[in-house]
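Before we start, here is the structure in question, set down as structure tokens.
Only one protein chain is missing; all other protein chains are in place.
Letters are used for the chains, namely A, B, C and D, taken in the order the chains are written, and counting of residues starts over at 1 for each.
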Amino acid sequence: MKNRIGVYICECGSNISDYVDVEKVREAVKDLEGVALAKITMFACADSTQQEMIRDIREEKLDGLVVASCSPKLHLFTFRNVAERAGINKYNYVQANIREQGSWAHSDKPAEATEKAIRSVKAAIARTRLSEAMTSPVISSENAVLIIGAGIAGMRSALDLANTGTSVYLIDRDHFVGGRTSQWGEIFPTGESGLEVTTDLYRQVMKNENIVLRTGCGVVSKAGSVGNFDIRLKITPRGIKKEAAAADGFAERLEKAVDACPVFVSDDFDFGLTSRKALQPSGGRMPELPAVDRENCTLCGECAKICPGIEINSEEAYEDIKVGSVIVATGFDPYEPSKGEFGYGEIKNVVTLQQFRRLIETGGNRAGSGNGRRETLVYGGNEIRTIAWIFCVGSRQTGVLKGDNKYCSRYCCSSALHTALLARKNFAGIKNIHFTRGVRTYGKMETIYEESSAAGDIFLQSFDDTAPTLSFEGGVTTVKVFDVLTGDREMEVGADLVVLVTGMVPRSNEGLGEIMKIPTGRDGFFNEVHPKLKPVETMMDGIFLAGTAQGPKNITETLNGSHSAAIKAHSLISGGEIELEPTMAKIDRNLCEWCGRCLEACPFDAIDKEEYEGKKIAAVDTSACKGCGMCLPVCQENAIQLTGFSDGEIISMIDALAE
Amino acid sequence: MVRIRPEFSDQIKKFGGVDFNVCYNCGNCTAVCPLSENDNTFPRRLLRYTVLGMEEDIQSSSDPWLCYYCGDCSETCPRQANPGEIMMALRRYLTASYDWTGLSKKFYTSKAWGIGSLLLISVIVAMLFAFFLPFSADPAGMINEDGGVMINSFVRGIEGERFVRIIETGDLVMAAIISFFLISNIFNMYLKIVIRNRKKVRVPVSLYVREAWNLFYHFGTQMRFSKCEGRSYWVLHWLLMSGYTLMFTVIVVFLPWFQTEKIHPFYHPQRFIGYYATFGILLAIIVWSVGRLRRSGEIHKYSHKTDWVFLIMLFLTTLTGILLHLFRINGMVHATYYTYVVHLAILVPMLLVEVPFSKWSHLAYRPLAIYFTNLVNKAADSGKNGN
Amino acid sequence: MPRILVFSTEKISDPAIDLAGLLKQHYPPTVYTISVPCSSGIKPAWIIRAFEKGFDGVFIAADGTDCPFSPTCTEKTADIVAKTQVIMEEKGMDRARLRMAAICSVCSEAFVKHVSGFAKYLEGSD
Amino acid sequence: MSQDNEKYDAIVIGGGIAGQESALNLADSDQKVLLVEKDLSFGGKMIHLSKVFPTLDCSACITTPKMSETARHPNITICTYSEFTEIEKLPDGTFTGILTRHPRYVIEKDCTGCQDCEEVCPSVVEDQYQYGMVGRKAAYVPFSIANPRIAAIDIENCILCGACERACPADAIDFTQKTEKTRVNAGSVIVATGFRLFDPAVIRKYGLGKYKNVVTSMQMERQLVPTRPFNNVLRPKDAKVPDNIAYVLCVGSRDLTIGSPVCSQVCCMYSVKQGQLLMGALPMADVTVYYLHVRAFGKGFEEFYQQSRGMGVKYVKGKVGTIEEKENGDLILRYEDIRDGSVKEETHDLVVLSVGMLPNPEAGSLFAGNALELDEFGYVRQVDMLKNPASTSIEGVFVAGTASGPMDIPDSIASSGAAAAEALSYLKRKR
Partner (left out) sequence: MDEKIPTIKEMKKSRQVPDELKARVKEYGRIKKEILKALETKRGTIPEIAASTGLRQEVVTYTLMTMRKFHEIEVEGLDDMDEYYYYRKAEV
């Protein structure tokens, strides 16, 4: 209980004193219990007054401070600072707002404004008497970060963090890094290939001694909280000894071993366009080491007989690491159309955008007559000239399009048009007909749209109430649509190839969301706390999102998010300790009868269960609690208090105001 | 059902379409066009037909003729797709598509054909004079009492009145040829715009009569053009059109009255008409040539080669006409006669090529298109009201 | 004049009440505020206490959708109101003496309207 | 010019949301930051918005806490009403430039923001923060949630009557203040100069300025804010409550006639948002949006757009060609309804032009000799978009937010994170 409180009533020039009789206020409070002095000042915030307060606090041995002046929004921190400089705890300072909520709001009724000011100051004094000295709790933190996913997002974040001295564990489920970007070929706007970009990042990653890269690696479990996460990793062996690759003649022997491998699987790097063996060479991907696909390997041993260095029998390994923060960069999967969706899987010349990308990249399908210096594009043995592009497959599923993906996948319009232009540039005689639902080449990407239409690409459009239809008759694939741009008349195109412009869905992540306890949104992607206030933060303190794990993005946008996640993680943990808000829920251990309601109410997962004197009670995870107080009203036993807003403080204020 | 034919737009590029593929179908052009109305919305729809290769829809449309190319659409087009120029190109394309001989298309799309045909006719005209109407060697006595050259008396052995009759006959033959082609082309146009539409609309005969006044009204006034912003264009166009038509009528139908030996006083209608037409035509030529050279304003940004041929031919005709007049009133006998032949050698091919097959044909197509459009629209309206 | 206790929130509704003063938008001077971190952390006991101590009405100026802590703020605050109103009815109080509304940080006009209307209501019901 | 060079780790030019976010990120990583804002208050454009899409939370509720956090941060120094120019790179990789502080003729530390000066000032000019819809005084606090919330004297419009000086209870008015120039050094520079709003007066066929009931979307934005210029959403001509409002999209975007080929990314969504807000503010009103393509591409945008359709906002595909005024101030919009291909004329009583973003030309002139490269559209060139998106043509200078191209708020914030992260890497590398 504070007994020597100093009260300062500010005139604010005349802004307060014109309407509030400050002398009357002083009279009313100067003799209250606990008040050691009460003064009137012309400008409480003036430097000289601040000095005077400090002097008073020291000389009069004050233990609490009340300033009745403007809104705390303006000067709470000024006077907390005064308190601190004078040697009393800053939380023993309380500000009474008698300007914005006093003299100004009630300038029409000065007498009542004075009355309100008196009560407000009394309430502030009452609160100060019960105020607790608080210090911000500090927890230690590990200056290490786990980054899940070594695509462009994960590698970017890893490099940022490592460059600023933080240790990074960069893991990827796959045996090769680069993620979706490495599959993408030439990219707008610079024309670099995705593989070039990811290889460059990979080289930087390998050079950086602060980064530990683990491929074939996933998260098994997570314990602990911000600053101190305990993570268990599972590492699937690559099946190749690193040293072996350096040996003479390895490349030839590997080639033979791949030939000898009897297992054919669809090559997901080419989105199923080609097949590969269970023993996969890197094929230009990083690291440039082959890997054994454990899921499909039959352990026949044929390869190992030919190529020493292949170890198909090595065991899975586990590794426990301690990190201060986690960045989730698990990326996206392209939407997989269901069988029969726009002819997919039923009509043979229907492919997805991603497959088409690989088709024009691989070059393996280039053949045929050639027209001048350019080759023709061949798919399934047929020359491709007219390509029908069907947009929004797996996105914006509203109206006649059935499905759960209501969102727009953002990147596909620009990407499809860029790809169509590439096809036009690289192959002879290509004609592109785009069946759109309104082209969404936002920002500078509008220039791709302009370029492609200038080149002669044709755009048709339907609204939600209709969609293009496909038919396959007599060896000809026909796409039809009622075209909004031509007075809703039905248009048809005979297409050599149909490309379904498929959007993004969250990448399957084997329950990572549950392990990390981070929520997903309606669209299935991981959700940030708030798109503007906390755009890369998750509800779990210390766990951040980077890249398309959060939602559809293009590469530049992905990089922006990755940089942001990295610097947020860095500023959170690099100091070695984390300062927390002192306002926090506190459990009265004697009163608590664990019912779990507080756990349910807490938006931050900051309530744990613990044993106390033979009973189960709630415990507040101080590193996660944000002091919102949502657990307070749900507690049947009134066993929770919020520091700074305890029952005592609030009730004393209510009483003072009601008096 | 419409089958998309992307290659069609390449064809229209030859008729002068520029950059129209960049159109993103915002409809701005149609909305700013003061002539675009409910039943006939353009230019976007026509541009769209072009991009998609909807040839039949284009051929049965009268819309390109309803456009007077004020340039507002192109000027305000956010994608700079030159919608106005596509209407121009489509007018050329339609002129070619009405022409059953196929010559028009050749003139428009081939430089060799375009210039070759003009040269050929020019040479034929010159040859005709050389063989059948050779010059009299003696300039004496060719000056009349006014001191001017006797224009009709320079052919050896043929006196003035007969000469005029011969030239008049030639004129009428030429007019017949022009009319034959033009009228048959117009019939073709009628088939495409009115008859093909029959599936949808049947036009009652009475309507043809009731709407006929429109034909003359629009031909005479070009009133639609004046709805476009910038009235000066309309004035200019009207001056040219009226001057040209006057001249054409006077020369073809009233030659004996126009081409007299006597030089009338300045205020005589014969001379007055000549001066008026010369002024109108010359002014238009100068303004448009300067415009095209400077590429000022939307309508002059792009010039098809036939635009230049047209302007040059018209200019040469006018120039030789003026010279002829000057030489004549100043009594310069030889100069007058040579210039007379040169004048005809330019005028005749211009009329033969331009009137039925090229630019000048719009003089007929435009008012007819309005007429046909009114027929179809009114028939459709009464059909709707009747039902 | 009826006395009203307003529970406002530090980040969202408090600035709106300040703004009302700044713009000289008057409301009854018998409206007092206590500011808390989030409107979904108000204990029913506090509200009941206010009534018992003589306040005629309690107004919760809630965060609404602008809540910096959780999107569930509105429903949680509504739960508190509902729960408290049950207690009020048990104690024989008019449940309409407790009101809530979301007040965004610049919604000063809305605040003034709400409390003035509330005051009028309370005056009438007295 | 003072001799003592001030030194910082980073200078952030522009105090909008991008500048604040960049500064906070760097300051949280223990870098000393100078935030330079040319306006009287920082906060940028965002502080003036109503609610923001697609979450519909109020812009001020998001911005003001961020502003106080920035203002309070021990590692951040803020200079408002200031410019940082003539920047040069030194051989050691650091930067130097001139910080110019313009006089506001008010002593910052003494002003309490009481607005007594405003009350007595007789000179009224158009309030730029209300986009000219009402007036403000020549002695004024910029806007109610300004930071710092203190007064300034607009000397250009001051009639030198001295009333403000007499009225100020804190003796904070000081007409003797002069422009101050200081040389400042920093390890790196972040350009967050933001964008310029397109001025649709140049599109004469829309009649902005001539027809008083044609307003810009920013003016509508202000009308929808609780601190709005009028007592409700009203027509600026005769203060009538509008009941049939039209939005004209792509005004100043995707339009080569005004030299702006790019899509502004935000106009569709803010129009969708304003439509929803208007439906709330004026329940009887009809809202029609004339659009080309609805670019609802971001997280939650498409859903937000569909929601507005569900609420009854009408969407018509077609660009408005011309606007004409009727005698009663109503406006006739002529457009082609693309779906049925007909030309239509529709009467509305208020027309909102959804104006786009243009590059802020200031970004190019910050550096001595215009050394900072711009792209073909006039935005700051991003030299490595596929690996380091915030990097510019000068190593050590980074770009955040709309200085590099049109962006919405979440994208601006993300790009500011990138600028801060790349700047931090640069600073660590140079040390």
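Simple rule for what comes next: a residue touches a chain if its C-beta (ideal position, glycine included) is under 8 Å from a C-beta of that chain, and two chains touch if they have at least 3 such contacts.
The structure presented is a predicted model; accordingly, all values stated were derived computationally and were not measured.
> Which shown chains does the chain we cannot see touch?
When the entire complex is considered, the left-out chain reaches D.
> Check each of D:I159, D:V202 or D:M311 against the chain that is not shown and name the one that touches it.
D:I159
> Specify the residue from the set D:K205, D:K237, D:K344 or D:K428 that touches the hidden chain.
Looking across D:K205, D:K237, D:K344 or D:K428, the contact with the absent chain belongs to D:K237.
> Considering the whole complex rather than only what is displayed, give the residues of subunit D touching the chain that is not shown.
Missing-chain contacts on subunit D: residues 105, 118-119, 122-125, 127, 133-137, 155, 157-162, 165-166, 171, 173-176, 212, 229-232, 234, 236-241, 284, 329.
One rule holds for everything that comes next: only the chains that are shown with their structure count from here on.
> Just how far, in Å, is the C-alpha centre of subunit C from the one of subunit B?
One centre to the other, that is 81 Å.
> Just how far, in Å, is the C-alpha centre of subunit C from the one of subunit A?
35
> Which residues does subunit D have that touch at least 2 chains other than itself?
55, 57, 62, 65, 254, 338, 341
> Identify all positions of subunit A at which a residue touches two or more other chains, and write them in rising order.
Residues 73, 439, 450, 485-487, 530, 533 of subunit A touch two or more partner chains.
> What does subunit A use to touch subunit D in their complex?
Per the touch definition, subunit A meets subunit D at residues 12-15, 43, 45-47, 70, 73-74, 77, 156, 160, 163-165, 187, 189-190, 192, 197, 200-201, 395-396, 398, 406-408, 410, 413, 438-447, 450, 463, 484-488, 521-523, 525, 530-533, 535-536, 550-552, 555-557, 559-561, 563-568, 570-571, 574-575.
> Of all residues in subunit D, which touch subunit B in the complex?
205, 250, 254-257, 292, 318-322, 334-338, 341-343
> For subunit B, which residues count as touching subunit A in their complex?
1-4, 6, 9, 19, 21-25, 45, 48-49, 51-52, 54, 79
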